[in-house]
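With one protein chain withheld, the remaining protein chains of the complex are depicted in position.
Labels A, B and C are assigned to the chains in the order they are written; within every chain, residues are numbered from 1.
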Amino acid sequence: MGEISVRDELAAFVAERDWAQFHSPENLAKSIAVEAGELLECFQWGAEASTERVREELADVLTYCMLLADRMGVDPNQIVLDKLALTREKYPVDKSRGRSEKYDVL
Amino acid sequence: MGEISVRDELAAFVAERDWAQFHSPENLAKSIAVEAGELLECFQWGAEASTERVREELADVLTYCMLLADRMGVDPNQIVLDKLALTREKYPVDKSRGRSEKYDVL
Amino acid sequence: MGEISVRDELAAFVAERDWAQFHSPENLAKSIAVEAGELLECFQWGAEASTERVREELADVLTYCMLLADRMGVDPNQIVLDKLALTREKYPVDKSRGRSEKYDVL
Partner (left out) sequence: MGEISVRDELAAFVAERDWAQFHSPENLAKSIAVEAGELLECFQWGAEASTERVREELADVLTYCMLLADRMGVDPNQIVLDKLALTREKYPVDKSRGRSEKYDVL
């Protein structure tokens, strides 16, 4: 199923509930941070986590990300690809291979 | 451009840099929270934010979400749709219309 | 040096810059989340982190926490002690000793 379908499903869900009024970019950014905290909680005390729980929390983060992308009129896949092009330049393969340091210390 | 392509582009980017070793689910969950904080910073003092900056920070959150989905062998669009089905049940249209309260107080 | 002094130093710093206008509880809560993300970034790829950097980022989280406590008219130490009393009840020693599970699964 393609991106369009998910976008349409989410838009219908929001419209049925008249929730667009709550979905300012600021509120969606807060919601992404709130859900990212719940995802992180799966790993609060260690590397092991319930796959089922991680999948649900990740879905929540993704949902608000897609709603924010839609609110801003951008395509989620396209902005990931655009940013990837910039990151490729900041982290050239020969300098960054096998290293987790930030670009400013590479 | 479909989801498959983004997934393949990200996988190639990671493989070229030998970065899969850093991408444990736990580290990716931390990365999502870190980037969600940077996205939130765009709105730290108010509702207005630079569109360009929001798009870049949102792309960073989405990138780590897609990497985590891939690491767990799930499709980002599918888990959003699966979760949406559950949320539809928790927030029936007649109870939740025009209200931002959580399901447990509706 | 006691809590009072830090509170007074922070209040003077804010007053000199006329920044109280930006310090709504909501903005301070966002700021705490933003700084918590920067603290987490110290540990993004593993358990090791620069002590100096952790100390600075932790100071930033604490600063906004103290500003929010002050804005709400509560004492930071007192609310920690009040919450600790509740947590002692939720996690009795005999049930929680040596276990990291949440109270609802203990």
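As a working rule, a contact is a pair of C-beta atoms (placed from the backbone, for glycine too) under 8 Å apart; a residue touches a chain by one contact, two chains touch by 3 or more.
As the structure is a computational prediction, the values presented were derived from the model and not from experiment.
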Absent chain, residues of subunit B that touch it: 30, 33, 37, 40, 44-46, 100
Residues belonging to subunit C that touch the chain removed from view: 1-3, 5-6, 9-10, 13, 16-19, 21-22, 24-26, 29-30, 32-33, 36-37, 39-40, 42-43, 46-47, 49, 51, 54-56, 58-63, 65-66, 68-69, 72, 74, 76-84, 86-88, 91, 93, 96-98, 100
Residues belonging to subunit A that touch the chain removed from view: 22, 27, 30-31, 33-38, 40-41, 43-46
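Throughout what follows, only the chains that are shown with their structure count from here on.
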From subunit B, the most remote chain by mean C-alpha position: C
Subunit B and subunit C: spacing of chain centres that average the CA atoms, whole Å: 26
Where subunit A touches two or more other chains, by residue: 30, 33, 37, 40, 46, 100
